[in-house]
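Submitted below is the structure of interest, expressed as structure tokens.
With one protein chain removed, the remaining protein chains of the complex are shown where they sit.
Letters A, B, C, D and E mark the chains in the order given here, with residues in each chain numbered from 1 onward.
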Amino acid sequence: MKKAVFPGSFDPITQGHTEIIKRGTLIFDHITVAIGVNSQKKYLFSLEDRLKMLEACFVNYPQIGVAAYHGLTVDFAREQDAGFILRGLRSPQDLSYEQPIELINKHMAPDIETVHLLSSPKTAAISSTIVREVIKYKGDIDGLLPPEIVPFVRDSMY
Amino acid sequence: MKKAVFPGSFDPITQGHTEIIKRGTLIFDHITVAIGVNSQKKYLFSLEDRLKMLEACFVNYPQIGVAAYHGLTVDFAREQDAGFILRGLRSPQDLSYEQPIELINKHMAPDIETVHLLSSPKTAAISSTIVREVIKYKGDIDGLLPPEIVPFVRDSMY
Amino acid sequence: MKKAVFPGSFDPITQGHTEIIKRGTLIFDHITVAIGVNSQKKYLFSLEDRLKMLEACFVNYPQIGVAAYHGLTVDFAREQDAGFILRGLRSPQDLSYEQPIELINKHMAPDIETVHLLSSPKTAAISSTIVREVIKYKGDIDGLLPPEIVPFVRDSMY
Amino acid sequence: MKKAVFPGSFDPITQGHTEIIKRGTLIFDHITVAIGVNSQKKYLFSLEDRLKMLEACFVNYPQIGVAAYHGLTVDFAREQDAGFILRGLRSPQDLSYEQPIELINKHMAPDIETVHLLSSPKTAAISSTIVREVIKYKGDIDGLLPPEIVPFVRDSMY
Amino acid sequence: MKKAVFPGSFDPITQGHTEIIKRGTLIFDHITVAIGVNSQKKYLFSLEDRLKMLEACFVNYPQIGVAAYHGLTVDFAREQDAGFILRGLRSPQDLSYEQPIELINKHMAPDIETVHLLSSPKTAAISSTIVREVIKYKGDIDGLLPPEIVPFVRDSMY
Partner (left out) sequence: MKKAVFPGSFDPITQGHTEIIKRGTLIFDHITVAIGVNSQKKYLFSLEDRLKMLEACFVNYPQIGVAAYHGLTVDFAREQDAGFILRGLRSPQDLSYEQPIELINKHMAPDIETVHLLSSPKTAAISSTIVREVIKYKGDIDGLLPPEIVPFVRDSMY
């Protein structure tokens, strides 16, 4: 059984994330979507709300689990008995960011492989950073966020 | 009448900005140089001072106006009845940053086009970030800032 | 009257080209889509066929003309009395390619401005190079080429 | 059963290729290493030699097969009943090259997923292009080519 | 006598830094490894500790000195009578960051040359940023930090 972890902040989860995760289930038997908790970062949504949103997105996907973790992603993957980390790539810029992280992960955990899927053109422009700006200025979030969480996020905007 | 908005923080406006804006008047009948106000960011110069500096740069350019706005750039462009956003590109790195912003703007406002001009080699290295470092350490700002604001900025350095 | 040249090989013209050209008519009063003739390159389609395809695409666009030229793009622009060159950017990679060309053009013709529009996600992956591969191996060209030339290209494939 | 195709020219196969392919067997149950035949390109090694070299590399790997194909990669993948294309990424530059190819493949074959693994630092500098230069000038190929084919290639150099 | 400055935050110094500095001594007669002090940044290690770590790394290298400075790097280089700044490049991304800094330095100090060495594959993934994450989460720092400072850093982790 091939298990993977899809780590991130998910502040909030976007259509870009859900696309990669769902395509990932074609490769892996199980994917844990996992919120890396960093007590020094400020988030727009609380950890509780981010977990709720993840759950809302994947409630009908038995292959996909949801979790939060402290510490290194590779340590969490091992706890989960997952041999893979799944990551999406939107652009060469993304790869510049991902490449050193992956190599250091490999240095610390040579037994864990990172697998990359490229975003589709529809979602390649979507980042949580940009979405938070759109939320802050009450712009149109349709098409940017998974439909399952749009009402919740819209409520938070007013 | 073709109207454009040139948005930015202008903390402070540089020779790079003024070059693009002035070349932009070859394309557009009117350009509003507009400071996007973000209450959560810290600036070196106050909004008032940044507006004054913009005004000093363009006082002799009837095609160029100056403003500040809250909220989304595309909403401000619509208020101004501007069909275009003008942006400068210094490098492929810049485009990596601009591309998702433009695509999300297009998602929210399909009627607004973003037009890009490439910086000339003389100004391609100039960014407000680097200029702020030069100011902080009392380096030589000549050639980096528009001559109209050099005395004001130099005064602020002592 | 603001006139622009959109230069290229157009071997063949793609949906990516037509998108940029049509959006360009929002900025310019007239655009000449111009095939740069390079006698040392090998083309899949003859110059005659490439011109025919351009004409088919823009027959209903009075703002858009079609031409072929020998020599430097900036010399052709001047002949056309065009003050602008219009170019599309699909990616930072594209900009790496365009930037030195534009700077050398500026060196030779400081009076001509190059204006860039970013491709939409739908067309950002389309290049004439890839399309020629698809044609060569009889893949599906729908959505890659302007509908006006699909029948002609399909005929050429059999 | 998850099957993948790893397409390329393999002129010659390098340590970079074998690393990605072997790591790919952790993900896929079967990988076909497939030489795309392009009658218009010139190769250093004949198709026959390139196939022999592939076979020498993978003779002890029952999960890995070897083949040559004409036409589109996605068509070959379908013939093989393979739902995946496996690709290595050495650098952001590589991704700039791979991204449009993958998107056009997706356009023609939405049912086939492309999966990317990043090269390790040891092999990230190795390309068939550079290796051919080293061979041409009789440089040291150890560490660049799979040990199984080094004697054969060295023989070809004298 | 050719003297260079190798500026940085060194929070902490990594194997990537020491590799470049030691290779730099093949080019320069003397290199000052210099901590740029920025009172507005937060560091993981105090300036005192960072200086101690630098000293531990280069105690046996008479060609290499250690210092801290306030203000502009070019001003410090002049104080040191150093005609060169030495910098490492790990990736095109790094160059995107370095290029404008170097050009502004040249603008302020045309007499000072910046010289670049590319990181080896072994160290190209190592950054102080990633190392701080590994430290924070008590991951394996062996191979990432110079052996001379590993015990000190490990002590700081518990």
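Everything below uses one rule, namely that a residue touches a chain if its C-beta (ideal position, glycine included) is under 8 Å from a C-beta of that chain, and two chains touch if they have at least 3 such contacts.
Only a predicted model underlies this, so the values are computations on that prediction, with no experimental measurement involved.
What shown chains come into contact with the chain that's not displayed?
By the stated touch criterion, the chain not on view contacts B, C, D, E.
Among E:Leu44, E:Ala68 or E:Leu103, which residue is in contact with the omitted chain in the full complex?
E:Leu103
Of the residues D:Ala4, D:Ile85, D:Ile126 or D:Val153, I need the one that contacts the missing chain.
D:Ile126
Mind listing the chain E residues that contact the chain we can't see here?
Output for chain E: 2, 23, 26-27, 83-84, 89, 91-93, 95-96, 98-99, 102-103, 106, 113-118, 120-121.
What chain B residues would touch the chain not displayed?
Touch set of chain B with respect to the missing chain: 91-93, 121-122, 124-125.
For chain D, which positions touch the chain that isn't shown here?
90-93, 124-127, 130, 133-134, 137-140, 143-144
Criterion: only the chains that are shown with their structure count from here on.
Could you work out the angle of the rotation that brings the CA atoms of chain B onto the matching CA atoms of chain C, rounded to the nearest 5 degrees?
180
Between chain A and chain E, what is the separation of their C-alpha centroids in Å?
Those two chain centres are 34 Å apart.
Quick one: which residues in chain B touch 2 or more of the other chains?
In chain B, the residues touching two or more other chains are 91-93, 96, 99, 102-103.
What chain-chain pairs meet the touch criterion?
A-B, A-C, A-D, A-E, B-C, B-E, C-D, D-E
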